[in-house]
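Some notes on the structure that comes next.
In this view, the complex is presented without one of its protein chains, the others remaining in place.
For clarity, chains are labelled A and B in written order, and residue numbers in each chain start from 1.
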Amino acid sequence: MLLIDCPCCGLRPETEFRCGGQAHVARPEKPVDVGDQDWSEYLFVRANPRGVHAERWIHQHGCGRWFNALRDTVSDRFVETYPMGGKPKSTTTEARA
Amino acid sequence: MAQHFRLPSGGRIDRSKPVSFTFNGSKIEGYQGDTLASALLANGVHFVGRSFKYHRPRGIMSHGSDEPSALLSVSRGPGRTDPNNRASVVELREGLVTKSQNHWPSLNFDVGAVNDLFSPVFVAGFYYKTFMWPRSFWDKVYEPFIRAAAGLGVAPDVPDADRYANRHAHCDVLVVGMGPTGLAAALAASETGKRVIVADEQAEPGGSLLHASEETIDGKPAAEWVKETLAVLDARENVILLPRTTVFGYYNHNHVAMTERVTDHVVDPKGAPRERLWQVRAGHVVIAAGSLERPLVFADNDRPGVLLAESVRVFVNRYGVLPGRKIVFATSGASAYQAAVDAKRAGAHVTISDLRLEADCGPELAKARAAGVEVLTAHTVIGTVGAKRVKGLIVAPVTGAGAIGPRRTLDCDCVGISGGWTPTVHLFSQSRGKLAYDEALDAFLPGTSAQAETTVGASHGDYDLARCLTAGYAAGAKAAGSAATARFEATPTLKGFQPVRVMPTDANPAKVRAFIDFQNDVTAKDIKLAVREGFQSIEHVKRYTTTGMATDQGKMSNMNALGIVAGQLDRPLPSVGTTTFRPPYTPTTFGALVGPARDALFDPIRTTPIHDWAVEHGAKFEPVSLWRRAWYFPKAGEDMHAAVARECKAVRDGVGVFDASTLGKIEVVGPDAAEFMNRMYVNPWLKLEPGKCRYGLMLKEDGYIMDDGVVARVAQDRFHVTTTTGGAARVLNHMEDYLQTEWPDLNVFLTSITEEWAVIAVQGPKARETIAPLVSDIDLSPEAFPHMAMREGRICGAPTRLFRVSFTGELGFEINVPADYGRAVWEAIYESGRKFGITPYGTETMHVLRAEKGYIIVGQETDGTVTPDDVGLAGMIAKAKADFVGKRSLARQDLVASGRKQLVGLFADDPSLVLEEGAQVVADPNQPIPMKMLGHVTSSYDSPNVGRSIALAVVADGRALMGTSLFVTTPGGFTRVSVVDPVFFDAKGERINA
Partner (left out) sequence: MLDDSLYARRVSPLDGAAKPASLPGGVTVRQLKPEARFSLRVKAGAPADAAGFALDQKINSIVVRGGRWSARLGPDEWLIGGPEADAQLIAEEVEATLRDRPHSLVSVSHRNVSLEISGANAAIALNAGCPLDLSDAAFPAGSATRTLLGKCEIVLIRAGAEPSYRVEVWRSFSTYAHGFLVEAAFGLQNAA
């Protein structure tokens, strides 16, 4: 069971959280203006890296807030967590080190 | 045979407390403090089971959790029986009923033992090679045979009578093991005041120090040091000492799982749990799990009476039991010499046969000889004599070059074997740490840690007592953030061994059965064969030969197997790889993993405030997600069909009352509430007036229907949203996701009010008259309170949000009252409606009534690939809205293409035939297979109000097929149906506005 650092609540057990998949996939401002190809990419295409991955998590059974996290998909190490709308402090290269 | 092999004195058993138990029906006596193994050995019983594949006689090999052979069925009473208990870890307790396994009809005469004679055919990969063809034999012949022959022990067939507990715990330092290293680590870690948990799998803490004979620590006998150290630890409030606790799993982020055996050792648990699962989150883990002795590999090394050398020492020193009167120790290392000296001192006739040359031996040699032990150096073991008990050990001199001299048989009734030591790295490996091969120690040692973890002592290949203590102390201190160190003086340990994979032999290799994996009956020959057949990685060899795949996970066998593979391939050992250790370290009961989650606590069962009334009135219930909902209310003598028919008529002819409390409810509040609703639902919301309701349809971003429900605007900035029962949490999460992550600028807040309000649906022509006497502050007249309106007022004095809505097509109300008032209001309505024949109805009738009206149920007519247009709800979509969730996807090619399945009604030619839900629809039943499926039946009922069976279906281009005939599968073949409008009753919708 992972230990996840909620930006509001601190370190809490994984069972309180839910993962929402890849982070930073913004809904287009005006979806009706988006072409079929781009729209299907937005809907269905997600990265699945081996290594550091930016993900969305929600502290479902805690403060109820969504946040972002950089997690290494190989080691399960959390590089950092940061609020929705924010940017990670570490660059991806640092995170991989 | 009353404990003839019990020594007159010594050991840590309590001789004042005799304990009796049965083994295969015979009553046997031991003492408090014995394990099953030590008690059996005290009575001269070695032969306790038959092996898995060849049914060979097997005995007790070890004193600990690595025991591969002595697996017994143990019963503590009804519902308290389980198989495959290692005799070496089961504490003796009055009244245990134990049985040997894997034989028929009896242990002494076993039909399956014939397998042993055919062993040449049971080679590695036997099952893979034999049970391949003919294919028709797979189900009928091979599988029953394999199932009957395979498996150890018999699974219990009655419910487990015991209680199992669960506990989450946190600590700064978790110490695994209470041998010398672990105790020293715990001392140092707890010195700092940090929270420390110390766990050890054995009943008594102390590890190897419990069978120390001559060893001293800081001038004290080792056992004395253990006692004092435990007293110190026990007195510290920051320490939790957990004997009988196996650390079996090391998971992410220092989450460690362990089982504490709480009451197996007492006769009456008095309601206390049998086991407790600890889930520990540790700041740092110190692994001091010790090491495991390796057996020697030689012909017939599996005979009862052959034990690990150190285990002989344990039985002698710790349990006061002599496993044999004439013991030969076969070894390639020093530690067995101490065992030999101790056995000699206890009165046994002892001989040592050592593979090493005289010159390669250390001080142990002189020590043994001085104690009167005969030592044969430079001797190999060729094999054993005896079947159900070892009678002799065949040895022969061997030169450094491998030349074997004349054989000689040493008479004996017990053999202690030692092929050196393997550090216990299982937990380290589970923690994803990287192992590194150490050639000098011939062992894989913990290399780079992957988590906050330190492995120390024998687990790290350190076999010297003083060094273990010193290193353990330093590791414990460091784990707790201290730099403290301590020096320990201790008796030097006899250590060092010469690694050997298979003992040199001059026997015909085709005839030799030298066991590597005792539990899975894998021999050295099997492993060599696997390599010859092309398997090069240990992971593949494991699966092909099943070595290391038994319940002991190859604790004894792994290094020998690896070594043989490396030797055959002539490659360095690390290049063959090492096995990946996985949890659990030792077999774990299902009970411990399940814990309290059984019976009423298996899952929360959600019931409504009106549930008890429904129970009292004979309702049958159905599960809907975690809820139990009243399904129908049969009267005496009624079956489901009759009850539902009666309920359906009653609603249309008079009035019915229905518990709709499980509907999901969300209060959407804030200045931007209407804008938010506009974005989440396909419908328009900005202009809906307070006090009005609207049917809301919600899509996922992919354009498919996700949920639906009636929404009331309570105030300008407040909506009372309802969802499906099963969709409540999903819809709230979906809304919250968009609100927080896409539109954080909107000033809207969402609160679940599903459980704040009980919901009572009163439906039928007499609905208004039924509730009128109870309602205050609301004008119920049709003019003042039309269909799809919502009013706030009081009912039975309780506040209410009164909806005039209908899921039946009748005049109807859905009465929301604060949940604690739900039952009282329901009862008042029921009383008030009696004069109209008010009828409580359940979910089945609700389903029929709505199907008569062609109303969809999300999840029944929809399956996650259905658009609003598919079910005829395109008219709900606010065309003028620039955007809402799912809008863009409705323009995707596939969603606007022709040929999509559309909602239609179906009438079977036979009006009494109720089609099966899920049945496929085709145009021509005579077309060749595979047929073209046009769609399927989504809902189907006998409708008392329509007077025949009705069905809803989704059919490709269904709306264009109105009036045509199609065919639907039934258990008896195809049946003809006609395609009709999906509204079967009151097509004009007049009744709803009454």
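Following the convention adopted for this analysis, a residue touches a chain if its C-beta (ideal position, glycine included) is under 8 Å from a C-beta of that chain, and two chains touch if they have at least 3 such contacts.
Please read these numbers as outputs of a predicted model, since none were measured by experiment.
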item: Displayed chains contacted by the hidden chain, counting the whole assembly; value: A, B
item: Residue, one of B:83, B:670 or B:859, that touches the chain absent here; value: B:670
item: Hidden-chain contact residue, picked from the options B:291, B:607, B:741 or B:862; value: B:607
item: Option touching the unshown chain, where B:821, B:855 or B:941 are the choices; value: B:821
item: Which residue of B:265, B:367 or B:388 touches the chain not shown here; value: B:265
item: Candidates B:6, B:195 or B:555 - the one touching the absent chain; value: B:195
item: Absent-chain interface as seen on chain A, which is shown; value: 1, 8-9, 12-13, 15-16, 61-65
item: Touch list for chain B against the chain that is not drawn; value: 163-170, 195, 262-263, 265-266, 268-273, 276, 279, 281, 595-597, 600-601, 603-609, 612, 626-627, 667, 669-672, 747-749, 751-757, 773-774, 776, 794-798, 817-825, 828
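Following the convention adopted for this analysis, only the chains that are shown with their structure count from here on.
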item: In the complex with chain A, residue positions of chain B that touch it; value: 251-255, 279, 281, 432, 450, 701-702, 733, 736-737, 740-742, 744, 882-883, 887-889, 891-893
item: Complex interface listing, chain A residues touching chain B; value: 1-3, 13, 20, 26-27, 30-32, 34, 36, 39-40, 43, 56, 58, 60, 64-66, 75-76, 84-85
